[in-house]
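All protein chains but one are shown in place.
And then chain A:
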Amino acid sequence: MGTTASQLEKDLLSEYQELTFLTKQEILLAHKRFSELLSKEDRTLHNPRVPMVKIISLPELKSNPFKKRICHVFSTSDTKDGSLTFEDFLDLLSAFSDSATLEIKSHYAFRIFDFDDDGTLDSGDLEKLVNCLTGETDDTRLTPEEMRQLISNILEESDIDKDGTVNLSEFQHVISRSPDFVSSFKIVL
């Protein structure tokens, strides 16, 4: 795989370095990993896309309950199939990198948690989120009573303007006071 590293031109590399939070080595590693996902015929294409199925088979994402949401959020595909180009992939890694700012991280976290893409986290989104966290099977799920209590607690804590949903700025506000977020919201190849 030594040849793939050189495939990334120097100008492009430095441009990526400027546009993302990744270091040179991380970009090269990302390129290598991305090229491994491409099939033979795809490699000749100009800007190849890797389908979501392949992306979520990466070990870094495989056990992540939000893997599909992550792909959807970072995908620039017109068909909304969650497929990623290399640049989308870099965007993903940049947002999840160690040095990304809290604002970037919370922005993307919000979009990942916003399951129905309507711009706010309502109780439906929160329920899906909690289920993702605890697991989908029946014995790991919270009881409806507990879920109701939990969601009302969350809304009480975060919904400052009391409209029943959490919007991006409320979310960012909550996240900025959440001590664990920056350390937990990261993926390193």
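What we mean here is this: contacts are C-beta pairs under 8 Å (C-beta built on N, C-alpha and C of every residue); 3 or more make two chains touch, one makes a residue touch a chain; residues count from 1.
Note that contacts and distances are computed from a predicted model.
Undergrad: What name does the UniProt record list for the absent chain among "Eukaryotic translation initiation factor 3 subunit L", "Autophagy protein 5", "DNA replication complex GINS protein PSF1" or "Transmembrane channel-like protein"?
TA: In UniProt, the chain excluded from the picture bears the name "Transmembrane channel-like protein".
Undergrad: Tell me which residue among A:S39, A:S57 or A:S184 touches the hidden chain in the full complex.
TA: A:S184
Undergrad: Since one chain isn't shown, list which residues of chain A touch it in the complete complex.
TA: 15, 17-21, 23-25, 59-60, 62-66, 74, 76, 87-88, 90-91, 94-96, 101, 103-104, 107-109, 113, 118-120, 126, 129-130, 132-135, 140, 142, 146, 149-150, 153-154, 156-158, 160-163, 167-181, 183-188
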